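The following block contains the structure, expressed as structure tokens.
Note that one protein chain is taken out, while the other chains of the complex remain in position.
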Amino acid sequence: MNAPFFKFGAFGDETSLLVAFVIGIGFGWFLERAGFGSAKKLVSQFYLNDLAVFKVMFTAIVTAMLGIFYLGWLGVLDLNLLYLSDTNLWPQIVGGLVLGVGFVVGGYCPGTSMVAIATGKIDALFFVGGVMFGVLAIGEAFPLVRGFYESGNLGRLTLPDVFHLSYGGVVFLVTLMALAGFAGAGWVERRFGGAAKEV
Amino acid sequence: MQARWHIHWTMERALAVGAFALGALAMAGQPVRGHVVTIDTQELATLVESNVDHVLPADLADSIIRGASDYRLIDLRDEAAFAKYHIPTAENVPIAQLTDSSLARNEKIILYSDGGIHAAQAWMLLRAQGYKGVTTLVGGLDGWKDNVVFPIVPTTLTPAQASEFARALQVAQFFGGHGRTATAAGEAASLTIAAPAAPKVQVSGPAAGKGGPVAKKKKKEGC
Partner (left out) sequence: MSTIVAPVIPARAAEARAGDRVHAVARVPAEYMNPYLAGIGLGLVLLSAYVVMGRGLGASGALSSLVAWSVNVVAPSHAQANEFYRGYLTSGVGHPLKEWLVFEVLGVMVGGFLSGHLAGRTRRMIERGPNVSVRARFGYAFVGGALMGIGAKLARGCTSGQALSGGAVLNAGSWAFMLMVFAGAYAMAWAVRRQWR
């Protein structure tokens, strides 16, 4: 068991910044390959024309989830050391709704807006400006928001905990659900309009 | 167009079948949760012999006074003993909870218990799990009291010795103790320490007021 490498002392903080940069390159590469540097493509998810957002996201989640599970099973990856943020139920629910609204109004999410800026979209600059303004607003209003921000803290909670199923059982169900979703997505796309294959 | 469409679909179908298989297989899985390890006994024996894992109480005292935050000091005793007295900046992690604690493998960890037995055993446990930076405090809490908090000071001092012991006395005072003349071994253990170490002397020290760990820089791993 020697992974995650950083937490086993394979390299230090400075090097981890280089690692971050390299991983970021991969991240940005695939986001753009999928077409997520385009607000119109991203937003077509929510008009049911093109469900690439759903397909890419859930394929990525399932891929990583299976990878983590199997590496854990093989004893290569120490699952205890993987970062798991606390569940803060109310702010996450409200934050999710707000974020969803912002997504379809702004046309991007923070990660894709970076890709958009890198490929020349001027509107993405305004979007990022907006994001920073939003962060500033929360920062300034933090003493007021604090109570809500920390409400509903359920600690580190995973789906297996919530549904009283085994880790492997949840992995199977999530995979199944994703596959069903992909089949459904195909049907929806055929029904509501062609996927925008070109830019 | 028709042929290309067919191939496209088949690839996605293959992926779907593969994903389903992996998902189904997962139900049989039992991810190892990190408690079973393999030990390289030769490597450990060599380390033990070389004494690299030792930290002297005097050096620890210096680190605390300097306000260094590049280590984590772990008190392996139970909560009651910890509450009664613990070395400033120490965190209480009873030995049974060590495996599940938040210690990172690339941190410098200093373990101590009353004497040194539990610290040595904990050292072995952590070392076996790949914690490369784990060390033990030589002599444990007893050694801490003997050497730092209640240092032995000769009754008559030459001027050369005076300055050396002056510092030792300052350090002792910093941690709530005082010097003592050479008496029967083991007396230090019975001496009670005045107050939970509070910085009284001008030895520029950290604001380690009440017990508990100095607020360490928490690594942000969120997004």
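Structural remarks
Order of writing sets the labels: A and B. Residues in every chain begin at 1.
By our rule, a contact is a pair of C-beta atoms (placed from the backbone, for glycine too) under 8 Å apart; a residue touches a chain by one contact, two chains touch by 3 or more.
Keep in mind that this is a model prediction, so the values were computed, not measured.
Taking every chain of the complex into account, the chain not shown here touches A, B. Mapped onto subunit B, the interface with the missing chain covers residues 8, 11-12, 15, 217-223.
Assume only the chains that are shown with their structure count from here on.
Chain geometry summary: the mean Cα position of subunit A and that of subunit B are 35 Å apart. Residues 1-2, 6-9, 12, 62, 66, 69-70, 72-73, 75, 78-81, 83, 85, 166-169, 171-172, 174-176, 178-179, 182 of subunit A are the ones that touch subunit B when the two sit in their complex.
Interface residues of subunit B, counted against subunit A in their complex, comprise 12, 16, 19-20, 22-24, 26-34, 36-37, 100, 104-106, 130, 132-133, 221-222.
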